[in-house]
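With one protein chain held back, the other chains of the complex are shown just where they sit.
Right after this comes chain A.
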């Protein structure tokens, strides 16, 4: 009995899985405990909410126990069928099946795409409560946040696609060159084929389905791999997509590193990954083997520059909403750090403190409106950032934490050193360092000396500063006098540059991201001018030079024998 193989270490934290956590703490695993565990597991996690790690868990057990232990548990047996380990072979056969569907041409039809998008809206409407509960379970995400930033945005993406799809699918007319006259040309959007979407845990619903909407709208077959770090949402997505969408073309594979690796070994026609740069590199290197194009939605340290001439109340509110009102800082476009002038910093800090009390009360750890940290790994990562010697003394507000509930209060730090950990990795949590400079323009050099962020924010009333900021700072997206909301604008592409990612999506850009733009040129079969064909003569060179120079007059001159010298 080789129980040591159990992957308990990646068991996610949540209240109902305490027995499992306890087992990890005990370290050793023995038969009676496992029997207990099975009992607890069954009691604590309903079949609907089984998540991949626990599935694998019981599979391991089933392989090493007598069958009588499981026979008495019909639910378990049923689950076990589903949880056969997803390996390279399963990935290959899944792809084969999807390729069959794609080859049939079904997913290319306008009707199929529309039906799937409509089904997705129905799926969201029917299951709003379940979605909110899953998000509550994974992240303690406030219902309001779930509604606005996960459910509504996903639905909005569906509706937008439904409204625009016909228009998007229309071939785009293109001009043709004089060299190819007479002809007509167009650019046809065709689906890539089978796409893989690997999503993230911080907005586990939105970041999973938003790209799926684009992939379906463009007529692809899709495999979605939700993040194992938000297991409740992951398994909910698996169930819902199977129930509501065409499962011959749209599938969910749950799992962690092993499953993702198995998926990445396959040949996909496009991969969209949302997450961090480290895994982004792995994804791209895997894609390179098959020459698969990738979209990498990564993160980075998104700076907020605050000028001293701003409306303090509005600015502080918008910064605070972007930082702590979006999953408590666990968002890829959340403000990471602030740069402001030495003189203005105290005012800004006061403004932020006031607004924080307004938002989350005197004791933010008790607020229902603040998400918790996703798991204990991330909690200790953030704690480490705060506890670094040169940083711990810089806290000017907040700093409270509760490890058992994985809560960290909104925390502001002033003048942390440039070489501290907190200034050298994406924070992705409720800590907000403020860097001070003499003149606000000095902020540009700080931002430019770092890798390009996903978003850059500026608060100012100065048009001049705004112009310089927009021209000089490179970032995926840019927002003046607010934070985060550019994400909601479907007419703007969302995506990074440099370290913050490759490619973009949202709205029409999602459709384009999953479409190959096929150039199509129609020619007639009228005879050609002999200039085109060998044998080549000097006269032919003159005519060709003229045509290619784009000079129609020159072409005519050359044709009638003028232009003995080089035509200009």
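The rule we apply is simple: contacts are C-beta pairs under 8 Å (C-beta built on N, C-alpha and C of every residue); 3 or more make two chains touch, one makes a residue touch a chain; residues count from 1.
By our rule, contacts and distances are computed from a predicted model.
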Protein name, per the UniProt record, of whichever chain is missing from view ("60S ribosome subunit biogenesis protein NIP7 homolog", "Aldehyde dehydrogenase", "FERM domain containing kindlin 3b" or "Vacuolar ATP synthase subunit D"): "Aldehyde dehydrogenase"
Residue among A:160, A:225 or A:401 touching the omitted chain: A:160
Candidate in contact with the missing chain, chosen from A:96, A:281 or A:384: A:281
Residues belonging to chain A that touch the chain removed from view: 103, 105, 108, 142-145, 147-148, 152-153, 155-156, 159-160, 174-177, 179-180, 183, 185, 187-188, 190, 192-193, 269, 277, 280-282, 284-285, 287-289, 291, 293, 296, 298, 310-311, 314-315, 317-318, 320-321, 324-325, 358-361, 367-370, 448, 461, 466, 470-472, 474-482, 485-486, 488-494, 497-499, 501-504, 516-528, 532-537, 540-541, 544-545, 548-550, 566
